[in-house]
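Missing here: one protein chain of the complex. Every other protein chain is in place.
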Amino acid sequence: MSHLLELQDLHVDFRTREGVAQVLNGVSCHVDAGETLAILGESGSGKSVTAQAIMGILDMPPAVVRSGRILYQGQDILAMSENARRELRGTQIAMVFQDALSALNPVFTVGWQISEALRVRQGMDRGAALERAVELMERVKIPAARARLQDYPHQFSGGMRQRVMIAMALALHPKVLIADEPTTALDVTVQAQIMDLLAELKQQLGMALILITHDLGVVASVADRIAVMYAGRIVEQSDVYELYRRPAYPYTRALLESIPRLDRGGEPLKVIRGLPPNLQRIPPGCPFHPRCPIEQPRCRELLPPEVAVGPQRLSACHRAQEVLNGTA
Amino acid sequence: MTAYLIRRLLQMMLTFVGATFIVYALMFSIASDPLQALAGDKPLNPSQRAQLTAQYHLDEPFIKQYGYYMKGLVTGKFGRAISGRQIADVMAEAWPRTLQLGLIALLIAIVLGISGGVYAGLRRGGAFDQTSLALTLVVIGTPIFVIGTVFQSVFAVELGWFRPSYAPELGIATYILPAIVLGLLSLATGMRLTRTSVAENLRSDYVRTASSKGLTRRRIVAVHVLRNSLIPVVTFLGTELGGLMSGAMVTEGIFNIPGIGGRLFQGIRLEDGPLVVTIVSLLILIYLVTSLLVDLLYAVLDPRIRHG
Partner (left out) sequence: MTKSRLTTPGLLLAAIAVTLLAGCGKKPGAAAPQDLVVSIGIGEPKSLIPSSTTETEGAKVMDALFTSLVDYDKDMRPVDLAAESITTQDNKVWVIKLLPGWTFHNGEPVIADSYINAWNAGAWGPNAHDGNNFFVKIAGYDAMNPTRKGATPTAKKLTGLRKLDDLSFEVTLTSPYVNFKSMLGYTAFLPLPAAAFTDLANNQIDPAFQDAPIGQGPFRMQGKWQHDQLIQTVRYEKYAGAGKPHVAGVDFKIYQTQTTQYQDLLAGQLDIVPQIPLENLSGAIADLGARYKTSPASTIQILAFPTFDPRFSKVEIRRAISKAIDRDEIIQKIFLTSQAPLRSFVSPLVPGYRPNTCGEACVFNPQKARALFNAAGGPAAVKGRIEIAYNVDGGHKPWVDATCNQLRTNLGVECLGNPQPKFAEMLTKAEHKEPMGMFRMGWVFDYPAMENYLWPLYSTHGSSNYYGYSNPQFDHLVEAGDQAATPEAATALYQQAEDLLVRDVPVLPLRYALNSFGHSTRVANVEMDMFFRVKLLDLTAAPN
C-alpha cells in the first residue's frame, strides 16, 4: 500500500548567476494520515525547501527540481500540470508559515483572507464563507472570533496571528498539513499552545502533519517520527522515542547533547563545531565529515548510503551501527 | 477619522491664507511697474497712468493692496486683471481646460504607468522591462518642452494623427496629445515605481501564502500583489496632480491650450498681482485637496495607517 505522501530521491538545485547550489540531494521520506513527521535541521539544511517543493511554491527560477518524485496518494505530483497541482493546494496539502505577520496580507481583513479560498475555490457566497471563517477561527480557539473578523493582521498578537494562519490552512480540509517553523517567532508559552493546538487538530481531523523545525525540544511531544536533515539530505530517520534514546547519526547525537537537560545538570553543554557547508561546494564524501567528531578517512571520500539500522530506522553514516551502539 | 479630517481642513485653511499672503508679497516685491509692462514697448501717457494707478490701487501700500484682494476673494469678487478682463471670467474659462488636461494626463499616467509597471514587474529583465527602463531614462532626462515640440512635429504635423494645437470642436480628444506629453514624466516614474513595487511584493511571504491556498497566479497578482503595490504608487501619482497642473504651463504653451498656464505666464509678465495670486491660490488649493485625498486614500488602501 502506498503512503499518503511520499518523497522519492528528490533533488533540487538553486541556479543563480553565482553558481548552482544543490539544496536537496536525494530526499526520501513519507508520511501517513494521522501521523506527524518532524523534519529537523539547522537553517540551510533544506527543510523549508522540502516543504515548499511539496507545496509546489518554490520560486522557479532559481529553483529547479533536478530529479525525484513526490507521490501523493500514489500519484507523482511533479508530473502533474500546474493547474492540477494548484487544485491540490489547500484542498489536499496545506501549509502554515513561520512568520504570520509577513505571511498574511497586510491590507485585507483576516475574515476576508480566511474566507478567500472558500469563495474562490468552492464558490461559496460571501456570507456563508464568512460564517465558515468564524467557525474556523473558533476551532483554532481565537476568542471572540466573530468580532475579530473585520480586523487586520497587524491588530492581532503573534500567537493569535499564527492561529489565523492555521485556520486559513484548514479552510479546505487538507489531508496533509505542513507547518514550517510555526512557532519560531513566538515566545515560549505561546509556542507550547500552538504545538498543542496543532497536535489536537491533527488528531481531530485525521490529517498527516509535517512539522518543520530546528528545535528538537519542540518536536519531542508532538512528532511520531523524525527526519533529520543535513546539507540537503535526510541523514537519519527514526521514531521519536528511539531517536532520543539512541541516536544513529553523529549530528543527531550532537544536537541532543546541545539541549540543556535537567538530568545532566552541571555538565557543560556540547556545541557542534564548525559551520554548515556551503551548498555550492558540498564537501566530497560525507558532507558532515568536516564537523564530525568521529570522522574516518573513508568519510572524506565515500558518500555514505542510507541504511536501515533498525525497524523504521535509517541512518546515512558509515559508522551508524557504532553510533547507535554508543561505541563510536 | 472625523477629528482628523477637521484638523486637516483647518490646516488647509491656514496654509491657504499663508500661501496667498506669501505669493502676494512676492508679486508685490517683483512688480516694478505693471502699467508699463502692460503697455509693452510703448510709452504710457500720464493721464492714463493716473487713472489705472487709482483703479488698481497701485500706489497704495502692500498691506492695503492685499486687503483689497482678500476682501474680493472672500466676497467672491476677484476683480479685474490688469489686462482688463474679469478675473472670475478668466478663471471660469481657463481652469476647466487645465483641469481636463491635468486629469487626462494623470489618467494616462495611471493607466499606462500602472499596467506597464505591473507587466514589467511580472517579467523583470524581459524585453519590455529593459526597453521601458531605457525610455524612462530618456524621458526623465529630456525637458518637457523638447518632448512637446518633438511630439507635436511628429504625431501632429508629420503623421497627422492629432492636431498640433487646441481644437475645441474635437472635444476631449484635443487634449490627448498634450496630455501624453504632460503625463509622460509621471507615467515613466509611476511605471518604474509600480515595477519595483510589484517585483518586491511578488517576493513577499503573503504571495507564497496566497499560492499555497491554491489561488491562480492571475488572482494573486490582480488582488494580492496589486493592492499592496499600489500603495506607494497612489501616493506618488496623487501628489503628481498638483505638479501636473503647474507643469501644464509649458504644455499649454506648445499646444496653444487656453488654460491656466498661459494666463499665469501673462500675469507674471504683466506683474498682475491679483491674477497671479488667484491662479496660484487655486493651484495651492488643488494641491492641498489632492494631498488630503491622497492621505485619505492611503488610509483606505493601507489599514496599518488607518489604525496606526
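Read from first to last, the chains carry the letters A and B; within each, the first residue is number 1.
Criterion: a contact is a pair of C-beta atoms (placed from the backbone, for glycine too) under 8 Å apart; a residue touches a chain by one contact, two chains touch by 3 or more.
Bear in mind the structure is a predicted one, so any value in this text is a computation, not a measurement.
Participant: For the chain omitted from this view, which of the shown chains does it touch?
Facilitator: B
Participant: For a quick check of understanding: of B:165, B:196 or B:239, which residue touches the chain that isn't displayed?
Facilitator: B:165
Participant: On chain B, what residues meet the omitted chain?
Facilitator: Missing-chain contacts on chain B: residues 32-33, 36-43, 45-48, 50-55, 59, 83-85, 89-90, 93-94, 107-108, 111-112, 114-115, 149, 152-153, 156-157, 160-168, 170-174, 176, 218-219, 222-223, 226, 252-256, 258, 262, 265, 269.
We take it that only the chains that are shown with their structure count from here on.
Participant: Rounded to the nearest whole Å, what is the centre-to-centre distance of chain A and chain B, using the mean of the C-alpha atoms as each centre?
Facilitator: Centre separation, chain A to chain B: 53 Å.
Participant: Can you name the residues of chain B that touch chain A in the complex?
Facilitator: Touch list, chain B to chain A: 203-206, 208-216, 219, 224, 227-228, 231, 301-304, 307.
Participant: For chain A, which residues count as touching chain B in their complex?
Facilitator: 52, 55, 57, 59, 86-91, 94-95, 97, 99, 102-109, 116-117, 120-121, 152, 154-155, 165, 168-169, 171-172
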